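What follows is a set of notes on a single structure, which appears directly below.
Note that this complex is displayed minus one protein chain, with the remaining chains in position.
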Amino acid sequence: METPLWVPLLQVVVIFTYYLLLTALLIWAERRVVARMQSRLGPNRVGPFGILQTLVDGVKMFFKEDVTPGMVNKLIFNIAPIVGVVAGFLSIAVIPIGGEVTLFGETFTLVVSDLNVGVLWVLAMGSLHVYSTFLAGWASNSPYPLMGGIRSSAQMVSYEIAQGLAVASVFIYTGSLRVSDIVAAQSGSGFVEGVPGWYAIPLFPAFMVFVIGMVAEAGRPPFDLAEAEGELVGGFNTEYSGLRFGMFMLAEFMSVVTMSAIVVTLFLGGPAGPTFGAPDAVAGLIGVFWFTLKTALFIFLFILLRGALPRYRYDRLMNLGWKVLIPVALVWTLVTAGMVLLEQEQGGFGAGLRLTMASAAGVILLWLVATSRTPRDAGDRADHHEVAPAPGDPAAGGDDDVLATHGEDVPRTEEVSP
Amino acid sequence: MTGHDVVFVLVGLLTAAAAILTVTSKNLVHAALFLATTLAGIAGVFLVLAADFLALVQLVVYVGAVAVLFLFGLMLTRAPIGREALDNQNRGLAIGVSGGLFVVLSALIVDAVVGGSLGDTTVAEVTGPGIEDIGMAIFAEWVLPFEVLSMLLLAALIGAIVLARREPGDSGEEAMATRIDFGDAPPTEGTDSLSSGSLPELTSGERREGGP
Partner (left out) sequence: MPIDFIAIMPEIVLTVTALLVLAADLALRGDAKQLVNPLATFGTLIAIGFTVFLWGDERTTFGTMFVVDAYAVVFKLVFLVALLAILGISWRFFAEGRYFQGEYYFLLLTSFIGMVLMPSARDLLLLFVALETVSIPAFVMAGLRKRDLYSSEAALKFFIIGVLSVALMLFGMSMVYGFTGTTDLVGIAEAIRAGDADVPLLLGSVMLVIVGFGFKVSAVPFHFWAPDTYAGSPMPVAAMLAVASKAAGFAGLIAIAFVAFEPLAEVWAPVLGVIAILTMTLGNLIALQQRDLIRLLAYSSVAQAGYMLVPFGLARSGSDAIAVNDAAVQAVLFYLAAYAVMNIGAFGVAIAVNRRTGLRSIADYAGLSARSPLLALALTVFLLSLGGAPPTVGLWAKFAILEAITVDVTAFGVVLGSFVVINSVIAFFYYLKVVKTLWMDEAREGLPTLQPGFNLSAVVVVLMVGTVVLGVLPGLITDFTSITSVLATG
């Protein structure tokens, strides 16, 4: 039977509305929660508990004067925010928010499109998002936005690698890139009866890497280096105002929702959850409830992080990404592949052994994260010129990162002489 | 001509136009952006050919990483960003050579297609290769080139670090720079300091141009 055109259209509209609503609620919730953490009230004027504040703010943004500075590259300046919002919207297209729902004699699948390479789609859209930040910074033709743009896109590109590797272990474990397969594979019980078979447990290191990476990827505190107010005024969007600034804001908050939705889908079983024996027609809607609940949990985590943690220093951020997360994710991808191969060839390890190994790996990861501060890095050395290494030491100045050498390109000898 | 063909032609035209703009645009950042558009267009071509895995990999790798690194390169190396005369005098020659090559090759291709020497060109339903097929091809059939490529990429990585890295320190007694002295030119100060073994180093300003 041919599905009528309005069915997929309605699906698309419903899902995008769902995400927009979630985003609006996030903005409100964040202001309330952070206010609570700081002993303030937060928005409380418009609607019950100020819940309509976001709407009002949106209207304000819309009608504010939209200033375009004189020296900007107009075309790119205008395109940049649109790229961000579009990429943000598109990346949720493959995430199912619930099961199948049968209404009015038609079957609705609560996902925009279940591509057979869905996971890659998410990564691809994430990489397009980089352009928004980067181009905004460049087109503004102003130093702080440029710095902010470079910083944040460097950050995104770096963490994308770790995230991609974490996702790789998910689809190696599943054997499919299709998101619905990944969700289906997590729907049953795990090693222990009664505990859901979510990938967060067998793939714990990948899960941790992904969670840390997603905070950085969304550019949220404590990794919001792009808009470090004390250093960069407002980061890449300093020159933006009005509606276009609103778009950047929307894109940023949307990426929080998207990232939470993705982590829930990949590692926490997506819409899976007990259906309490509901009829099949509405069981899909109960999935929406579970999905929303899990996503809200991660959104709450994002908000708590913002309220609790101070901002990272840039070089530490890069060290965390390149020297901790990527190696961990890489090793874990190999381990996963090895385990899957073992499973296929010889039936794999026993459940208890696997659980032990997984927890051991998690402990090692935590230990690595905890000790990642010990190596003295470029920033520290710059503060201690008196302990400059001896001339001729080939290791000297070797591991300065590229950004740190930028602008201090002096011959070594000058640096050594007191 | 089916809708498929129309889309294919449109995507192809977009890609080609972006490619031309990549080499003709005077602004380096614009050129890099057009390059990104070209690469995205190629992803579109893959998509039209139903190779969606390749298309997304193309997006992730080329648009998301390679082109972004191009932009980083432009920003971090203080390359002239913006409208500056980077062209040398060979523009006409370059257009001539590439245009000539284009005309010859496209004439050959048209000849081969129209002349029917491609054999029986059956119109088949477009189905992309499955992900499993790609995986098996890479990791079973072509595993040797794949492994060699990994060695190659490691070498490229190490090489890039070597070129980008600052000098590790003293350079021993080896001559710092090539000196071409044919004996008939008036002696420079380098010849005097020859016996002491220390030769004038290039200034730090020139040193910066260490790597491509």
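Per-chain residue numbering starts at 1, and chain names A and B are given in the order in which the chains are listed.
Assume contacts are C-beta pairs under 8 Å (C-beta built on N, C-alpha and C of every residue); 3 or more make two chains touch, one makes a residue touch a chain.
Bear in mind that the values here come from a model prediction, so they are computed numbers and not experimental data.
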item: Absent-chain interface as seen on subunit B, which is shown; value: 104-105, 108-109, 111-112, 115, 117-119, 140-145, 148-149, 151-152, 154-156, 158-163, 167-183, 191, 194-195, 197, 199, 201-202, 206-207, 209-212
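Basically, only the chains that are shown with their structure count from here on.
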item: Between subunit A and subunit B, centroid-to-centroid distance (C-alpha), Å; value: 30
item: Contact set on subunit A toward subunit B in their complex; value: 76, 115-117, 120-121, 123-124, 126-128, 130-131, 134-135, 138, 146, 150, 153-154, 157, 160, 164, 177, 391-398, 400, 402-403, 405-406, 409-412
item: Touch list for subunit B against partner subunit A, complex; value: 29, 33, 36, 52-53, 56-57, 59-60, 63-65, 68-69, 71-72, 75-76, 81, 131, 164-170, 204, 207-208
